[in-house]
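Written below as C-alpha cells is the structure these notes are about.
Only one protein chain is missing from this complex, and each of the others stays in its spot.
Read from first to last, the chains carry the letters A, B and C; within each, the first residue is number 1.
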Amino acid sequence: MKSLEQFMEEIAPVLTAFRRTLHQKPELGFTEYVTTYLLGKKLTDLGFTIHMGKEALESRDRMGVPPNEFLHLQEERSRLEGVEESWLDKMRGGHTGLVATLDTGQPGPHMAFRFDIDALPIRESTDPEHFPAKGNFSSSHDGVMHACGHDGHAAIGLGVATFLTQYKDQLSGKFTLLFQPAEEGGRGAKAMVKKGWLHQVDYFASGHIGIRNTKLGHVYATTNSFLASSKINVTYKGKAAHAGLEPEKGKNALLAAAAASIHLYTIPRHSDGASRINVGKLLAGAGRNIIADEAQLEMETRGETTTINQYMLNEALRILRASGELYGVETVIDVVGDTVEAECNRDWIQWLNEAAEASPFISEVHDVLPLKASEDVTYMINEVQKQGGSATFMVFGTELKNGHHHHAFDFEEGVLQVAVDAFARLILKRSHQKEEGTR
Amino acid sequence: MKSLEQFMEEIAPVLTAFRRTLHQKPELGFTEYVTTYLLGKKLTDLGFTIHMGKEALESRDRMGVPPNEFLHLQEERSRLEGVEESWLDKMRGGHTGLVATLDTGQPGPHMAFRFDIDALPIRESTDPEHFPAKGNFSSSHDGVMHACGHDGHAAIGLGVATFLTQYKDQLSGKFTLLFQPAEEGGRGAKAMVKKGWLHQVDYFASGHIGIRNTKLGHVYATTNSFLASSKINVTYKGKAAHAGLEPEKGKNALLAAAAASIHLYTIPRHSDGASRINVGKLLAGAGRNIIADEAQLEMETRGETTTINQYMLNEALRILRASGELYGVETVIDVVGDTVEAECNRDWIQWLNEAAEASPFISEVHDVLPLKASEDVTYMINEVQKQGGSATFMVFGTELKNGHHHHAFDFEEGVLQVAVDAFARLILKRSHQKEEGTR
Amino acid sequence: MKSLEQFMEEIAPVLTAFRRTLHQKPELGFTEYVTTYLLGKKLTDLGFTIHMGKEALESRDRMGVPPNEFLHLQEERSRLEGVEESWLDKMRGGHTGLVATLDTGQPGPHMAFRFDIDALPIRESTDPEHFPAKGNFSSSHDGVMHACGHDGHAAIGLGVATFLTQYKDQLSGKFTLLFQPAEEGGRGAKAMVKKGWLHQVDYFASGHIGIRNTKLGHVYATTNSFLASSKINVTYKGKAAHAGLEPEKGKNALLAAAAASIHLYTIPRHSDGASRINVGKLLAGAGRNIIADEAQLEMETRGETTTINQYMLNEALRILRASGELYGVETVIDVVGDTVEAECNRDWIQWLNEAAEASPFISEVHDVLPLKASEDVTYMINEVQKQGGSATFMVFGTELKNGHHHHAFDFEEGVLQVAVDAFARLILKRSHQKEEGTR
Partner (left out) sequence: MKSLEQFMEEIAPVLTAFRRTLHQKPELGFTEYVTTYLLGKKLTDLGFTIHMGKEALESRDRMGVPPNEFLHLQEERSRLEGVEESWLDKMRGGHTGLVATLDTGQPGPHMAFRFDIDALPIRESTDPEHFPAKGNFSSSHDGVMHACGHDGHAAIGLGVATFLTQYKDQLSGKFTLLFQPAEEGGRGAKAMVKKGWLHQVDYFASGHIGIRNTKLGHVYATTNSFLASSKINVTYKGKAAHAGLEPEKGKNALLAAAAASIHLYTIPRHSDGASRINVGKLLAGAGRNIIADEAQLEMETRGETTTINQYMLNEALRILRASGELYGVETVIDVVGDTVEAECNRDWIQWLNEAAEASPFISEVHDVLPLKASEDVTYMINEVQKQGGSATFMVFGTELKNGHHHHAFDFEEGVLQVAVDAFARLILKRSHQKEEGTR
C-alpha cells in the first residue's frame, strides 16, 4: 500500500487541475449542471455509486430556486458545454448536486462529508495580476465567478473520494459524500437533509477554505458563532401614473420599498445576543416622470441564535407588510433561504490534533474559529447530532488576495492538499472508532 | 327715529368696551361659559328670546369636546367669575354658545347672522407696547388669548342686536343671531346646523375681522377659496421597556408617531387643486432610557374642494394605521373637527355695493377675498343654500399689528363700527326684499 | 398653382409612410442618428439649406447627454442601418437634430417651426391588436419606442417643408424648421436656442399630437399651464461591507437613497400654485448580504411657475445632500434637464380661427388646452417673445388607444394631415403679415 505522503504528492496536480476547470465554469445555485456532470463522471469512474436529481435532494425543500426561464437557459448552456442528454434529464428543473456513496463491506461507522459547489453572481476581475487571469483559467461565464472558493471545495471532495477508493481496504464502515448545490443564500442543505442522507451518520465533517486572517497549514478543528439567518425577496406592486399630470392616481411602490428599507433597520437590538438586518438590493421604477409601479428588495436577517433570528424575521415581516400598507401597494414576500444555529462537537479538537501529528501539511491545529456568518451546513450538523452523531465544520487556513465575494478573490492552491490531508488522516483514525452507544 | 349715523356714534364706545371685557376673559372652545353668560344677559335685556345649552346646539354633533375634568375646572372657574348657577346648569358639559331670536311681527324674510366667540390656547404677549397691555385689558386667563379677533366678532354681534331692537319698527321678517362656540378647529358650527337654526333662512351673513393685507374701511362682500379640512388627534399606545436591558421587549410609540409624521407629508399632490397636510404637535415618551409607550399627534388635512380633502383624509387614515402597524403599536384615531368647502352667493357683491353707498365708514367694497383657510361657517352657508337661501361670509378690513394666532395679535377697533354699519345697512336694504320663489 | 386641397391629398400617404418608417427606427435623445439622416436627405432634396451637428445646436448647452460608450454603440448601430459616414461625422458625440432654412427672397416675416424627433426607453407592445404590430411597422430597436408621437411630429415637419417648397412663390419672408433632438427630459431645446436660431423670429409655432381627451379635427390654438421642471440624476457612493461580519464598516448608499426618496416627497406644498416631485427610479446595491455601496436616483421637480419649480429644486438639492450626510456617503448630483414656464400669445386664437374657416380638416378650433406638463419648447417661446415675436404651442386632437408613454400608445394617423393643414393655412395667412413695430 502506498504511503499517505506518496498519495498526497500524486493527488496535488489533480486537485489544482480540477479546481481550475471548475473555476472556468462557475454556476449559480441550482444551475450547477456542468459542475455536477463533471463530478458525477469522475466519481463513477472511481467506483462510487452516484445519486442524482430528485434522488439527491427533496425537490420541494429547495429554497430560492430560480425561475423556469432562467433554468431552461442554463440547461441549454450546459448542453452546449457538453453535458450528456441523459445526465441533463435527471437534473432538469434545478435538481443539481449529487450524493456519492461507498461501502467498504466491513462493519464500522458511517462517515459523511459535505462539499458545496456553487458560484456567485460576480463579474470576475480582468486585472492581469489576478491569479486566474495570469493562469488563464478565469471564468468563461460572464457575470458569474467562484469568489468564495467552492471550486476548491469541490476539488477537495474529489480528492477525498480518490483517497477513499485507494485506501478502501484499510477502512471499515461506509462513506457518503454530499456535493451540495446552492449553499450561497442557504438554499440547498435542507433539501439534502430532508432526503435522509444524514440518517444515522456517526461522523460528519465539512469545512471552508480561508476565512479572514488565517495562514496556510493552520487548520481550525471546529467553528462556532454560526448566525441563524433568513433570506427574503420582496416585491411591491403599485400603480403607475404620470407624476406631473395625475400624481394622486399612482400607488408608489418605490416609496413603499424605501420606507421598508429604512424601518427594517430600526428593529431593536436583542439583549440576548447579536442580530443583523440588511437590505442589499433595491430596484424600483421605470422612468423619471412615472410613479413607480413595482419595486423589489433582496434582504436578510440574522441572529446569534435561531430564536434571535426568528425575532428579527417576525419583526421584518410585519414591517414589510405595513410598509406596503403605508403606500397602498400590494406586498409579495418570498422567504428564499434560511440557516440555523449549530454547535460543533468539541471531540474533533482532540481528534484533529491526533490526526495532525504526523502530517507534513498541517503545521498548527486551532480549537475553534468564530464564524459570525451563516452556513446552511448547520442543518446537517443539527441532523447528525440529533441522532447521536458527532459533527464539525473545519476551516483550512490560507492567505487570501481579497476577501470572500470580492471580484478578485483568490486563495493559495496549497490549501487543497492541506484539506485533503486533514480529511484523510481523520478518516484513517475514525474509520474503526465507532463509539459504543452512539447509536 | 334716530339716524343711522347717530346710532353708530352711540354704539361705538359700547362695542369697544364689550370687546375689551371679553378680551380679558378669553375662553377655549366649548368652555365659553362667561362669554355666553355675558352675551345672554345683554341680549335678554335687549328683548331677544334666548336659546341656550342643548337648545342651541345638538349635543352629539359637537366635535372635539374637551375631557370632562377640564370642563369641570372651567365651569368652576366661570362660577368664581360670576356666572349664575341657573345659567351654568344649562351650559354644563360644554354646551356653550347661544341663539338669540327676534320676530318683527311683519311678514318678511328670515335673516340669520353668525358670530363666533372662542379664544385660542396662546399666552398673550406681555410686551408693554402690545395694545391690550397698554389699555390694561390683557387676558386674565393664563395661556388663553383672543388672538383671532372673536372678541370683536362677539361685540359686533351685540352691536347688530342693538341695532335690530332699536330699528325693529322699520324692519319686517324675523332675525336669528347665532353666537357660535368652538370655531377654532371647526368644531361648533355643525352642531348648530343640526339643531335646525338655518332652516328656511333667506339671507345668511357672517364675517371676519382682518385677514392679511386689508385696510380699515375696506369690506369684502364675499370670500372664496375656503379650504375643506379635517382635524385629527392620534394616540399610539405601545409598551415601555428599558432601552439598555431589554430593547426588544418594547413597542415604540415614539417611532410610530415619527414615521406617521414623515409619511403623511409624502401624500401626493392632487392634480385638481390645492391640498394641505400638517402635523402640528407631537408629544411622545417619558424618559431618555425608556422605550416610549405613548405618543400623541395633532394633525390636519385640507383641500381646495371637499373631494380633495376627503382624498387627503383617506390617505392620512391609512398611513396613520400602517405606521402603528410598522412598530406593532395600537393606533387610536379621533377626528375632532372638520370644515367643508362653500361658495358665497355673488348677489351680495351688488347688495353690499348698494348698502355702502351712503356709508361714512365703508370706503371701498371689494368683490371677493380668497381665504385659503378653513372656517366651519361653510356648514351654515351650505345649509342655507341647500334650502334656496343666499349666504355670504364678508371680511372687514383692518391693519393688524401681528397676524392671526400671534401672541401679540391686535386689530384696529374702528373695524367694529365698520362691521356693524355694514350689517345694519344690508339689513335695512334686504329686510323687505324677500325674492319670489326663493323658498 | 395646385389647390391646398389637392396638396393635402397628395401629401397624406407621404406623411403616413414617413411616420411608419421612423416608428420602426425609434432613437433616444441625442442618438437620433438615423432619424436626422433620413430627414436631412429629404430636406436637402426639397431644396432646404441644412445645418447639422454643432451648427444646429450649442454643444455645451445640451443636457443629459448619454455616456460616450452608449453614444459610440448607437453610432455604430446607425452606420449599420445605413447612415453615410460623412453625415455621421457631423453628428458624432450626440450632436443630432438639424435645422432647415428657406428664404423666399421676398421681404416678409421670419417664421420658425419646431418639430421634436426623439423616442422613449419603452419596450413596444407585441399585442397583435396594437396598430403598429398589425401594420407591421413596430419598433425594430428593442426597448425603444415612439410612445409620445414624435414620429408623427417629424412627419408633420416634413409635410410642412414640402408645402413650403411647393408654395414658395406665393410666400414671402423666410422660414426656419427646427428638428429638435431630446425633447424627453427637456434636454435639447435650450441648446438650439443658444445657437441663435430664434433670433428675431416674428412668428413661432410648434405643437403636439393628442394629449388627453381630444378628438380628430379639433385643434387647440394655444396651450397654457406648462410646468417648469428640473430633471436630476443622483448617485450616492458609499462603502461595501459584509452585512453579517462587519456591518459597522459599511456606508449604506441604499439607505441614503431611500431616505432621500421619502424626504423629497415631504417638501411642503407651495401656496402660490401647483408643485410636483417624483423619484421615478431607484437602483441600489449588488447583493443581499452586502451593504450597498452605490445607489442611483432619477427624479424631477415641477412647478406651475418657474419660481415654484426653483423652490422645489432648492429644497430637493438640500434634501439630497443631507440624505447623503445622514448615512455618511458621497452625494453626486447632476441636473440633466429643465424646462421653464411660458405663455402662448393669444393672437393665435384669432389667427387659427381665420385660418381654419376654409379647412376641410379642422372641424373645431379651441382657444386653449391646459397642458399641466413640462415641454422644453418653452425655452423657444420665451426667446421669441423676448425679442418681440409671437409664439404658440398648438395641440392637434386625436383619440389615443393608450396614453402617452404607454407601451401600446397609438394615435389616429389622420391627425398628421390636420396638423400640416393647420400649419399651411397659418403660413398662408401670416407670411405677408409682419406687423409694424414688432421688431
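In this section, contacts are C-beta pairs under 8 Å (C-beta built on N, C-alpha and C of every residue); 3 or more make two chains touch, one makes a residue touch a chain.
It should be emphasised that the depicted structure is a prediction, and the values quoted were computed from it without experimental measurement.
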Absent-chain contact - pick from A:His130, A:Lys372 or A:His404: A:Lys372
Touching residue (missing chain; options B:Leu28, B:Leu216 or B:Ile262): B:Ile262
Which of C:Phe30, C:Phe204, C:Tyr311 or C:Phe396 contacts the chain that the document leaves out: C:Tyr311
Identified contact with the non-displayed chain, of B:Gly53, B:Pro132, B:Gly185 or B:Gly328: B:Gly185
Among C:Asp89, C:Glu325 or C:Glu399, residue touching the chain not depicted: C:Glu325
Residues in subunit B touching the chain absent from view: 121, 185, 227, 229, 231, 242-245, 247, 254-255, 257-259, 261-262, 265, 276-292, 295, 298-300, 302, 372-374, 403-405
Interface residues of subunit C (partner: the chain not displayed): 245-248, 250, 252, 255, 259, 263, 266, 268-272, 291, 311, 315, 318-319, 321-323, 325-326, 328
Residues belonging to subunit A that touch the chain removed from view: 262-263, 265-266, 268-269, 271, 274-276, 372
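Here is the rule we go by: only the chains that are shown with their structure count from here on.
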Relative to subunit B, chain with the most remote C-alpha centre: A
Chain whose Cα mean lies nearest the overall Cα mean: C
Distance between the centres, which are taken as Cα means, of subunit B and subunit A, whole angstrom: 69
Where subunit B and subunit C are represented by their mean Cα positions, the distance between them in whole Å: 51
Multi-partner residues of subunit A (each touching 2 or more other chains): 245, 247, 255, 259, 291
